[in-house]
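Sharing a structure below in structure tokens format, with a few things to ask.
One chain of protein is taken out of this complex; the other chains stay put.
Read from first to last, the chains carry the letters A, B and C; within each, the first residue is number 1.
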Amino acid sequence: MTKTGIIISHVYEIAKGINRLIQEVAGDVDIEVIGGLSETEIGTSFDSILEAINKHPSDNLLAFYDLGSAKMNLDMAKELSDKSITIYDVPIVEGAYTAAALLQAGVTQEAIEEQLKEIQIDK
Amino acid sequence: MTKTGIIISHVYEIAKGINRLIQEVAGDVDIEVIGGLSETEIGTSFDSILEAINKHPSDNLLAFYDLGSAKMNLDMAKELSDKSITIYDVPIVEGAYTAAALLQAGVTQEAIEEQLKEIQIDK
Amino acid sequence: MVEIESLKKWIELYGEKVTENKEHLNQLDSDIGDGDHGSNLTRGAAAVKEKVSESDYDNLSDFFKDVGMTLVSKVGGASGPLYGSAFISMAKQAKESDDLAALLEAGLDGIQKRGKAEAGEKTMVDEWIPVVAALKENKLTDEVIEDSLQKTKDMKATKGRASYLGDRSIGHIDPGAQSSAYLFKSLLEAGAVNG
Partner (left out) sequence: MVEIESLKKWIELYGEKVTENKEHLNQLDSDIGDGDHGSNLTRGAAAVKEKVSESDYDNLSDFFKDVGMTLVSKVGGASGPLYGSAFISMAKQAKESDDLAALLEAGLDGIQKRGKAEAGEKTMVDEWIPVVAALKENKLTDEVIEDSLQKTKDMKATKGRASYLGDRSIGHIDPGAQSSAYLFKSLLEAGAVNG
């Protein structure tokens, strides 16, 4: 499988920071992060999510988000894109870290999902 | 109760970003964030955690962390400090956001803990 | 059967109302959220106004689709995808029927598909459900709109940002229900409802 994921936060720094945390343990995983409406403005934007999905080199994406409204924007972008996107309802930092570490280890998506199930939360 | 909390991440940007996310909904909550060994180096440092705890204006702190080793450093700092510190095993972004929103609303610590229990995870 | 002109009027009035009441919506949202609902919708309303002024719509579906996509792109937050989904869903329905109740029922459907909220979760859905029910029976009045809005006050939020507050969300009107109330008042004022 393609080693790849997408991380969407309301805040620019959170998205960038998660990417740095992940790079430490998963240098080969191709992560795209989107944070905030801009570097200073908090929010999530459907337009930039869709753009990031479309320009991402992979067709199979694992997606992580922080708050519910980010998920709704992500859902809409998913519907309008041809790519296969799986959205996980897990803590954004801990969930993305877990998935990236497993992707780096070459684990299947099913095995990743098995593990993510343990930290599923309502959000 | 004093409206206050402390957030510890391995990465500078994650800690700063969570603070910005929280400020939006909890402007009156006095949050201290510690991220990384420095602005560029990933890790957590016992020395800076202890320093942040000691210099924080409040004696009653709610603490959030990302990975297990941050918790161990936090635990040690807690033991060496006179302050009352409660460490929550919850997602760092979602947990800190929840607690801050509730602190802003003037909720008791018990009520906050009730709510945080729902998103407790092993980490 | 509903005329496209009255529906354009509807959207125009709605844009005016959220813009005039921007601070009120922000205030409601700052009580149980992040305080941006009025600003979000005002930004969206301005973009919609510009967008629809560019075209001369001869069918309802195209009009609703432009409104919906503009809201999704410009409003942001939770309400962007939610209102956006409502109008996109109405655009689809408009290809099959021009019955106002059926259109708005499709809109409600779009919101619920997107946000998964049911009645009683203290969201805009609690404004839409009674309004759609009233429309079906040709009984939509200002009172229906206002009553359902007030009822959100005693609800505990279990969806959206306000749900993080748990019991503390009780006692406040839901901002999205308030903006939806403006939407439906505008519908009455636009004369789109044949009473």
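Quick note on the criterion: a contact is a pair of C-beta atoms (placed from the backbone, for glycine too) under 8 Å apart; a residue touches a chain by one contact, two chains touch by 3 or more.
These figures come from a predicted structure and were not determined experimentally.
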Inset, instruction - Taking the whole complex into account, name the chains on display that the unshown chain touches. - result: A, B
Inset, instruction - Consider the whole complex, including the chain that is not shown, and state which of B:T4, B:N73 or B:T98 touches that chain. - result: B:N73
Legend entry - Hidden partner chain, residues of chain B it touches: 37, 42-47, 67-69, 72-73, 75-76
Legend entry - Contact set of chain A toward the excluded chain (per top definition): 24-25, 97-98, 101-102, 105-107, 111, 114-115
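One rule holds in what follows: only the chains that are shown with their structure count from here on.
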Inset, instruction - Per the contact rule at the top, check every chain pair and give me the one with the most C-beta pairs in contact. - result: A-B
Inset, instruction - Go ahead and note the Å separation of the Cα centroids belonging to chain B and chain C. - result: 37
Legend entry - Rounded Å distance, chain A centre to chain C centre (Cα mean): 29
Inset, instruction - Provide the C-alpha centroid distance between chain A and chain B, rounded to the nearest whole angstrom. - result: 24
Inset, instruction - Give the residues of chain C that touch two or more other chains, as numbers and ranges in rising order. - result: 34, 161
Legend entry - Residues within chain A bordering two or more other chains: 42, 67
